[in-house]
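With one protein chain removed, the remaining protein chains of the complex are shown where they sit.
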Amino acid sequence: MRMFRNDYSEGAAPQVLAALVATNDEQCVGYTEGDPHCERARELIRAACGREDVAVEFAIGGTSTNLVCVNGLLRDWEGVICTPDAHINVHETGAVAATGRSVLPTRDEDGFLSVAEAERVWRFQTGTGRHMTRPAMIYISNTTELGGVWSLSRFDAICDWAASHGLKVFVDGARMASALTSPAAEGLTLEHLAARADAFYLGGTKNGMLFGEAVVISDPGLRDAFPYLIKERGGLMAKGRLLGVQFEALFTPDADGDLPYWKLARNANERAFRLRDELVSLGFEAYGEAPSNQQFFAFEPEVAQRFAEAAGCEVFQELPDGRLLTRFVCSWATTNDDVSELVAFARSL
Amino acid sequence: MRMFRNDYSEGAAPQVLAALVATNDEQCVGYTEGDPHCERARELIRAACGREDVAVEFAIGGTSTNLVCVNGLLRDWEGVICTPDAHINVHETGAVAATGRSVLPTRDEDGFLSVAEAERVWRFQTGTGRHMTRPAMIYISNTTELGGVWSLSRFDAICDWAASHGLKVFVDGARMASALTSPAAEGLTLEHLAARADAFYLGGTKNGMLFGEAVVISDPGLRDAFPYLIKERGGLMAKGRLLGVQFEALFTPDADGDLPYWKLARNANERAFRLRDELVSLGFEAYGEAPSNQQFFAFEPEVAQRFAEAAGCEVFQELPDGRLLTRFVCSWATTNDDVSELVAFARSL
Amino acid sequence: MRMFRNDYSEGAAPQVLAALVATNDEQCVGYTEGDPHCERARELIRAACGREDVAVEFAIGGTSTNLVCVNGLLRDWEGVICTPDAHINVHETGAVAATGRSVLPTRDEDGFLSVAEAERVWRFQTGTGRHMTRPAMIYISNTTELGGVWSLSRFDAICDWAASHGLKVFVDGARMASALTSPAAEGLTLEHLAARADAFYLGGTKNGMLFGEAVVISDPGLRDAFPYLIKERGGLMAKGRLLGVQFEALFTPDADGDLPYWKLARNANERAFRLRDELVSLGFEAYGEAPSNQQFFAFEPEVAQRFAEAAGCEVFQELPDGRLLTRFVCSWATTNDDVSELVAFARSL
Partner (left out) sequence: MRMFRNDYSEGAAPQVLAALVATNDEQCVGYTEGDPHCERARELIRAACGREDVAVEFAIGGTSTNLVCVNGLLRDWEGVICTPDAHINVHETGAVAATGRSVLPTRDEDGFLSVAEAERVWRFQTGTGRHMTRPAMIYISNTTELGGVWSLSRFDAICDWAASHGLKVFVDGARMASALTSPAAEGLTLEHLAARADAFYLGGTKNGMLFGEAVVISDPGLRDAFPYLIKERGGLMAKGRLLGVQFEALFTPDADGDLPYWKLARNANERAFRLRDELVSLGFEAYGEAPSNQQFFAFEPEVAQRFAEAAGCEVFQELPDGRLLTRFVCSWATTNDDVSELVAFARSL
């Protein structure tokens, strides 16, 4: 059975792999600087964002992107407000602190940074002037760690709050394609993101690329900083064109005018929604609202164990009632047959 | 009226100032290396600790000491478990992160690091291997941020837990003299601390010195590291003998065999206990147990405001019921007359 | 005409690309941990090194590898001795300093770290104890920045010196394949490197891979540190198997028992030697001894300019006599026809 462990289990989507093979023998200058593929990918992404004035840079993975952006948006003594479950707070081995900056988690429990909690942290941290880390940006991720999707109104509310306090907005978009193609986006578009965020990224690793994230930067300081920081932090790729080739493949419109980047994400989402609906109809209990390509269930330990063995799904944590929070992830590669096979297995339990 | 704002409002205790004046014209080599005063202070402190094999180093202040010790006890990707209100977590402008290390706060709300919470953080942080900051030490402070005092049994419990998990123990002792002379120490002595902690410090700044902390180090790694780190972090004093002269003055036994270091702290504690008892007897409500030289009260805003104006006491935070948590601090310099004057003022409210 | 600009202008060598395509649809766990390709690549590299007890880790590029290894081999206040032209000293945007460590360059001018200069720096830096950065490792690169190749005797001499001073040895092997297949290696083998260096790496990016370096670690401290540091510094690849697949392809012996890794390098070297010989026979002046895949010439400015335009070769610096130091690089992809075309062009000048 296909593993439902995560969305980076396979290699590249067919069109990405084909582009890599087709361009393999070209000679290009390195470091994402000036080769035709990176230049073209930049143009396509700017067009998709509806802004000609943003910088588009490339990175290899999420942690590298996050540490460079957080570092570049903050001065040495400043900090970033985020939820406690934020990737930068728990899953990156202290990468932000390793660049000298501080992470300031709120107490939000649902993966969404709330205005109330952001305000509470802001007040606390600015109460004694220089004796505390000064918050200077917010970090949110779309989708959230729990598969949540930011709606237009929720996003605007936190951006409004940040603007009113002079904080910058950074959006981790490792799964942005899944988020923006979800019905739960309720009007949040790439153009809107590009209009409001100081920086964000469009994840490729979890949406059909071998690796790669495209960072869209409005903030003038980070714009100057990024090219140096990505090199200084070891994230600049010698054969930079690999990043360009892959994003070019996904942001070049298909015959129907749609982008492969969105199509791959829609496939992942649709498989995930079907998986969810079918398991629920079998009587399993979905956990939280996850209108994206990750689906969470609360299983009895034995059931969780059997799903993990059969479908490679990940057991996240123990819930207070002893059940285990279990995650299924669909990707561009997940087929309807794969979901059917999982459902059949679920039925057999 | 004397300010009850903090215990570093005045200059030096008389015996400290006298020692500085008496030795002013001596010529000494610098950097706490090899001058007779630092050497003598080291001997006296080792004797007070009952261990000849510990290293005794000197630093100028608490933040400098904390950042050097936390940095030196951890490797780059490791973190320190502490309470959320820990000085290193909130009051040092991200000093630990600025050295590249991570702070891992628990949810303890009373200032004491609990075994249960330390265990919870440990489990969480070690759950996914290298993807998370690995805890490698605990940080506790004695007294705590809320004026609490570690008892022998409580201290042994957390040390036992740390030992069983291979974590190092560091004790912030900015107010160690007040803690160890408190009845609430219940048997926790300097000798015991020196026997169990990998490193700790004896605060001078808040106990009658112009400045200065004496760091007692058992951990072999930190022992090698400290002399380099304190220089690299800008904390090494050129006229290092100033630290030696002051600690020598406070750790040279008086005629009665007692140390001025303890005597100054006892004065601070006793004044604080009387202040507390008198205010309570006037009907004011003490907040929490603070058997040390800091006393906390919950006042109506107007009352807090009047105390703050008259006695310089600090308003810490708003309590859920709208009252203001207010702190009075006594020091070696606080006299019984000072307390009487404050009580008279309180009575007039 | 083929560009002779560098050895990372093309994509992947055919056998590497074929392996990536062949394995594309497999589902693997991530992060180079436990997927069959990384495991197999580790085994193959250990076998080629003749040591079962070394750790083999993977990184995406040279700067990432260098900063993790230098950071992990040093404590905070320690430094690394290297030549002034060392990649870590000049070409990595301060990546080592960004991790808090210091680079201590000698005055060696030929790209080889000499015992005499290493000794001079060592003495200078240890002269005043903790007031100076303490050297704790040496960094050499093979090939050197100027295309030089370490011979067995030269390598042993610097390792002996390092051992006698308690310094660790790290070898940057971005072009290790070219170095070890050069006649100038004079007996320096992969097995010997693995026996003497505390850590080194086998470059893939410049020898036919899309990207990737394999780090061979003997030092126990770095062994523990690397998995955490590579994550913390943003260098851990989600689809880690890509690194395994590529190294597996190059370290699986061909029918003749030879490794593709060496064969690709031999091609690059042989093309470079022919290029050199032919240009010299045309009267151009080779600069220095570069018995590897990089060749340096001293050209009149106009000549340098024309070569740069036609063959994309890089002008390194102005020499004291006004001529321009110009570099030609051959790769696994350079054919004899490519060299012939360049020579024909040179003849036409």
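We call the chains A, B and C, going by the order they appear; numbering starts again at 1 in every chain.
Keep this in mind: a contact is a pair of C-beta atoms (placed from the backbone, for glycine too) under 8 Å apart; a residue touches a chain by one contact, two chains touch by 3 or more.
It should be emphasised that the depicted structure is a prediction, and the values quoted were computed from it without experimental measurement.
For the options C:Arg51, C:His131, C:His165 or C:Arg323, the residue in contact with the chain missing from this view is C:His131. Considering the full assembly, B:Leu67 is the residue among B:Val54, B:Leu67, B:Ile140 or B:Ala272 that touches the omitted chain.
Touching the chain that is not shown, out of A:Arg134, A:Arg154, A:Arg175 or A:Arg327: A:Arg134 (per the contact rule at the top). The chain not shown here touches subunit B at positions 2-3, 5-6, 8-12, 17, 20-21, 23-30, 60-68, 92-95, 98-99, 205-206, 210-211, 228, 231-239, 242, 312, 333. Contacts to the hidden chain, counted on subunit C, fall at residues 76-77, 79, 90-94, 96-103, 124, 128, 130-134. Interface residues of subunit A with the unshown chain, by the touch rule above, are 31, 71-72, 75-77, 99-100, 129-131, 134, 225, 227-229, 231-232, 236.
By definition in this document, only the chains that are shown with their structure count from here on.
Rotating subunit B by 180 degrees superposes its CA atoms on those of subunit C, with the angle stated to the nearest 5. Looking at which positions face the partner, subunit A and subunit C present mostly the same ones, since more than half of the interface numbers are shared. Nearest to the common centre of all protein CA atoms is the CA centroid of chain A. Centroids built from CA atoms put subunit B at 43 Å from subunit A. As a whole-number value, the distance joining the C-alpha centres of subunit B and subunit C reads 50 Å.
One finds 34 Å separating the Cα centroids of subunit A and subunit C.
Shown for subunit A are the residues that touch two or more other chains, namely 92-94, 98-99.
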